[in-house]
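A single protein chain has been omitted; all remaining protein chains appear in their positions.
Coming up: chain A.
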Amino acid sequence: MGKAKVKSGPLARRPDNSAFKQQRLPAWSPMLTANTVLPFFYFMAAICMLLGVWLLLTVQSTQEMKLDYTEAGSCNLCYQKRQNASNAAQSCTCKVMFSIQKAFKGDVFFYYGLKNFHQNLRRYMDSRDDGQMVGRKRNLKNPSSYCQPFDKDQTGVPIAPCGAVANSIFNDSFTLSYHQPGSSPVRIPLLRRGITWYTDENVKFRNPKTENLTLAEVFKDTAPPLYWQKPVYELDPDDPTNNGFINEDLIIWMREAAFPNFKKLYGVLNRADEVFAKGLPAGNYTIDINYNFPVQYFRGRKEVVLTTLTWFGGQNHFLPVAYLVTSSLILLLAVVLTVIWWKFGKAGKNMQE
């Protein structure tokens, strides 16, 4: 259509003799030949082997301690108590003890873990209002319908933060102590700030603009979530800048886990203290737990995790082992392929018509 050159004559209707139209574009036609496939397999086996060994050494250099405290030690009592929802208002504290054989060197990270808690349930995940949490005033007073039935309390007052996710926040708190031989227990200082993603802390979660109002005034006409004991602006009594939607425990909880068994960062060892400058020394430790979060409703478990990290992350042996297994499989496959090629393909007899 609209071609400048109008052809005429007997070849007028002949299609263009262009490489594109005649399907003659220059091209590269690779083939699976022994020269390419076999070296590739051996090479991949070697690469995987190297990666596997390297990763294994890396992971081995980390240390990890997991402690299920659901019913451990004196927590058993609290566990019983939390079975009954009517006791929810009563506080319950318990203590568990553990010892470390080998010092944790370097930064030590303290996690709480939950098992069988489905933060990834579809309706649960959607039950939040990002608009509210990013500080939109309209959403503060008028939460998204996705938050239902956790958008307003019985009297119709909007809930902030709304939704099932915020409502079910993990509310146990921990105090770690180190029992230095021959002296009284030392409280282990934990850094509770800077433990969230930078983008979450600074972009995704914002408090509504205060304009010289206090946080309490901003949240005046809202109700805390149903299961919360404290309003959102009083989550951290120690640090006023860690309150409201930008409270780091809240942010961490709002980053929903992909799987039902997960751990979330609680704090990082503050190595400013002389005793812990090199990490956690070997010895005996106790954890004082403010035991609030009930788990029997979903047959869950609770644990704390202490771990050191490398560039590769925590102590997860899967990838190194998987690389080693893969490497051996590829090697095996490479040998099989070589044999097959040697016996059948090499002579090229099969390639005759």
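As a convention for this text, a contact is a pair of C-beta atoms (placed from the backbone, for glycine too) under 8 Å apart; a residue touches a chain by one contact, two chains touch by 3 or more; residues count from 1.
By our rule, contacts and distances are computed from a predicted model.
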{"item": "Protein name, per the UniProt record, of whichever chain is missing from view (\"Phospholipid-transporting ATPase\", \"AP-3 complex subunit beta\", \"AP-1 complex subunit gamma\" or \"Carbonic anhydrase\")", "value": "\"Phospholipid-transporting ATPase\""}
{"item": "Among A:Gly73, A:Pro185, A:Gly300 or A:Gly314, the residue in touch with the chain that has been omitted", "value": "A:Gly314"}
{"item": "Among A:Leu56, A:Met97 or A:Val268, the residue in touch with the chain that has been omitted", "value": "A:Val268"}
{"item": "Residue touching the undisplayed chain, where the options are A:Leu77, A:Ala103, A:Val186 or A:Ala257", "value": "A:Ala257"}
{"item": "Touch list for chain A against the chain that is not drawn", "value": "1, 9-10, 13, 23-34, 37, 40-41, 44, 48, 51, 55, 107, 109, 111, 118-126, 130-131, 134, 136, 144, 146, 195-200, 203-204, 252, 255-265, 268, 307, 309-314, 316, 318-319, 322-323, 326, 330, 333, 336-337, 340-341, 344-345, 348, 350-353"}
